[in-house]
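Every protein chain except one is present and positioned as in the full complex.
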Amino acid sequence: MENARISGWQMFVITFFFTAGTTWIILPGKLISDAKQYSWLVCLWAMVYGLAIALLWLFLAKRFPGKNLIEIVTLVLGRWAGGLVALFYILYFTQIASWVTRNLSDFMNISLMPRTPQSVFHVMVLIICAYAVVKGIESIAMVTELLTPYLHFVFWIPVTWGVAREWDWQNFNVPFEFHFLNTFDQTKYLLGFPFMETVSLMMLFPYVHNRLKTSYLLGVFAAGTIMILSVLMPIGSLGVERSAHLVYPIFVLFREMQFTGFLEHLEAILAINILFVVCLKLSIVFYCAVLAICQLFGVKKRSAVAYPLIWFLSAYSLLFENIVMNVEWVDNYLFHYYALYGIVFPVLLLLVAWMRRMNHAPLSGGNRPA
Amino acid sequence: MSGFDPVEPIVSEIKAVLGHSPDFICRKVVIQGLSHVYCMYLTTITDSSVIDELIVKPIKETSLQDNQSFKDSVSLLRASIPVPEKKQIASKDDPVKNILEGNCVIWDPSSQTLLVYCTAKNDYRSITEPSSEAVIRGPREGFLEDIESNVGLIRKRLKSSNLIFEEFSIGSATKTTIYMTYLANVADDAIVKEFRSRISAVQTDSILESAYMEEWIQDKTFSPFPQVLSTERPDAVAAKLIEGQVAVLTQGTPMVLVGPLTFFQMFSSPEDYYQRADIATLLRWLRMFSFLLAIFTPALYVAIVSFHQELLPTPLLINLAAQREEVPFPAIVEALIMIITFEILREAGLRMPRIAGQAISIVGALVIGQAAVEAGLVSAAMVIVVSLTAISNFISPLYSFGIAQRIIQFAFMLLSGVMGLFGLMCGVFFLLVHLVSIRSFGVKYMTPLAPVIVSDWKDTLVRIPHNWMKRPTGSLRTKKGRR
Partner (left out) sequence: MLKPICLWACIILLCTGCWDTKEINQLAIVNLGGVDKNPETGTITAYYQVINPSGLSARLSGGQNAAVYTFHFKEYSLGKFTVKTNTLMPRQLFMPHMQAIIVTERYAKQGVLDLLNYYELSPERRSNIVFIVTESPLSTIMNSYTPLDRIPGRYIRSLTNLTGQGYTSGFEPIRMRDMIKSIYRRKPTVMPTIKYTSNRSADTTERLEEADVNKQSIVFTGGAVFIHGRMVGRFDIPTKLIFSLLNGDLITYVETVYLNGSMIDLEARDIQAERHWESGSGLTMKVHANLRVINNQQNIVMSEQNLHAIEEAFNKKLEEKAQSLLKLARQKNWDLLGLQDQGVEERKWRTFPVSFEISSSARMIGNTIGPYFFEKE
């Protein structure tokens, strides 16, 4: 493990971009088609769920201060069982990474560059994220910090102005009857993606020395707020039916904004934003995966794992043939798949730790073994 | 008398070590009543007037005074020669080293001692304005090639007893003198120690310019970005020493290295502090903006014209299409041709004799550009893009930063020619990760923007008036709490 320090603010932006990263691009279309104008309510309770789950993980981390997820697993469950669970987690991280990559190449293919083969996008973005991973988590944290003001500024100013002009309260009057349980069941995937993916950030907890709890929870909260807004915006300006039918409603929102006479075609800004956000999220999850592998198998240099993993990830991203299959799988199975890693394993760890009376509660500020 | 006594073995030894060099002189000076002494020196690097007037003549005069109070020659020499004695040496290797440094070595056979006197020739140019860093308002003194004068220029500005100079002699063939200097009560100990260890660890045969030192002591070899600042201005060095940085002076070059360097320091010129605060802030922002312009303009042009024509406003698209009607090359090839041509012109302009140099700049810019457009080889928009890029390049106050910009602009252009906006943004991300991971003597390169140190923004992103600057920069971890 490298000797890195992440400050509270850096942890906040990392959590925020990790959680909100690809969500606000992909989710609104599907969500609005499921929950119509009540999508924002769905986001609200998903956020509450996300905060609750985050508290669970923070509790787990607090019992083993200074240790990241893989270390806790091997410590609590022993070498063989722990190794197996750790292997599951490594698979989980690589799964998230390959999905993120695939989301990016889908987006690029559909909107901007249709003829380029998807593998090119995969390899390109994975190479630079592998470079970021080799440079270490401090570099990733600092790049996130650096890009945060630009990304927010460039996104919110056009959006506020453009949406304010086209807002139509009439759009919220779509005839749709809201049954809580039905909708909850239909939109289960929102609980999984993205809020249960943040268990990956447990790999970074030992690097944050102060204000871990506040920054982590605030990050999840901010991401939830952004999601609510990103669901409200398409409904308000494009209308429920249109957003439900479009694959990327926010992209279309940007595309149709026009100011003054010549300031049109602003979707380039959004595309650049999306690219940066995806790179950030991919670097973080890639780092978690590489760190997990290095710790489990005792590899010293990250670069020996990171560069070969590029090829594996780019191939794995081609798993689904098209975006419709992806969406259907997410609809049916995502919650159950993520629940294994987000709920079942942490609860299992807590139980076993309690049974084995392992209490690594903070002694004197929580020193980490070197 | 320029003969040599074959009897004295030490003289012939020294002569043999020096390879019977034609500029080696050994003068036998007779002291009345005592023995004679031998003066050995190299005529080419010693000041002959000093030797004649201040060494040989006083010896002769004193000895003619018929003063028997001196016990031996050494005390007579000591009493008579007004030139301060450098040292008295005993071993056999040292005389050659001192002779090569331009000193005069006097050998007294009666007491078998060697005395060394400092007689080195100091013909350097006078203090002039540094040509590469001219300012409108501010001092017009620049460093010289002589390290002693440079130390003097710094000492004139910092009259503090905390100003420490540490001497090193690096390079087996050149034996260049290197001074490392810092303010002991301000500079961080860790940084000073780092400097010291790196300079001492240099093992090479020649240090001819501070650039050699820069390559040895910098952190990352494969980055286009400089990690130490090189400047010719004593006022800039003095200001940076006060901020807690460390300077390295090299004998034989006026360029002084100052470190550690962060990314945002490359946008500030000493002139920022000699103009008013609001103008200085605006000019800083202009420099940052022109940095962005320099690296992004050709890449964006190529990406949008080749890949994403839907992002242009329609009138602009029509104009560009009209201009490119007869141009045979795709946008990326055109851009490459223009930029390479411009780089050739720039290099040629450096080597041209000064008289012809003026002609080249006007000819190159106007005629070649205009003629190329009329011949249908490139489009007019491309010429504008290239000239804008080139001019924004020259704004950077640090020349090595300008070179870094050119490399990056080239790389971005190639990336965007292959993959469009996507490739460009991948390149930007890569550059950001690279910048953020550079450490200059332990200080993170992108301070104070990442990690965020808000108190440092007052001198990096803006230049606040002097009476508002209370605390020194937090990034350098200096010792003092207040200025």
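When the chains are written out, they are named A and B in that same order, and each has its own residue count from 1.
Please note the rule applied: contacts are C-beta pairs under 8 Å (C-beta built on N, C-alpha and C of every residue); 3 or more make two chains touch, one makes a residue touch a chain.
All values reported here derive from a predicted model rather than from experimental measurement.
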{"item": "Sole residue of A:L51, A:L91 or A:V120 that reaches the chain not shown, by the stated touch rule", "value": "A:V120"}
{"item": "Selected residue (touches chain absent from view) among A:K62, A:K213 or A:R242", "value": "A:R242"}
{"item": "Residue of B:V30, B:A173, B:I279 or B:I318 touching the missing chain in the full complex", "value": "B:I318"}
{"item": "Sole residue of B:L42, B:L241, B:A294 or B:M419 that reaches the chain not shown, by the stated touch rule", "value": "B:M419"}
{"item": "Residue ranges of subunit A at the interface with the undisplayed chain", "value": "110-111, 113-117, 119-120, 123-124, 127, 165-166, 170-171, 173-174, 238-239, 241-242, 245-246, 252, 255-256, 258, 261, 265, 307"}
{"item": "Contacts of subunit B with the absent chain, listed as residue ranges", "value": "305-307, 309-310, 314, 317-325, 330-331, 417-420, 422-423"}
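Heads up, the rule we're going with is that only the chains that are shown with their structure count from here on.
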{"item": "Centre-to-centre distance between subunit B and subunit A (centres being mean Cα positions), rounded to whole Å", "value": "47"}
{"item": "Contact set on subunit B toward subunit A in their complex", "value": "307-308, 310-313, 315, 419-423, 425-426, 429-430, 432-434, 436-437, 444, 446, 449-452"}
{"item": "Of all residues in subunit A, those that touch subunit B in their complex", "value": "7, 9-10, 108, 112-113, 116, 120-121, 124-125, 128, 131-132, 135-136, 138-140, 142-143, 145-147, 262, 264-265, 267-268, 271-272, 275-276, 279, 283"}
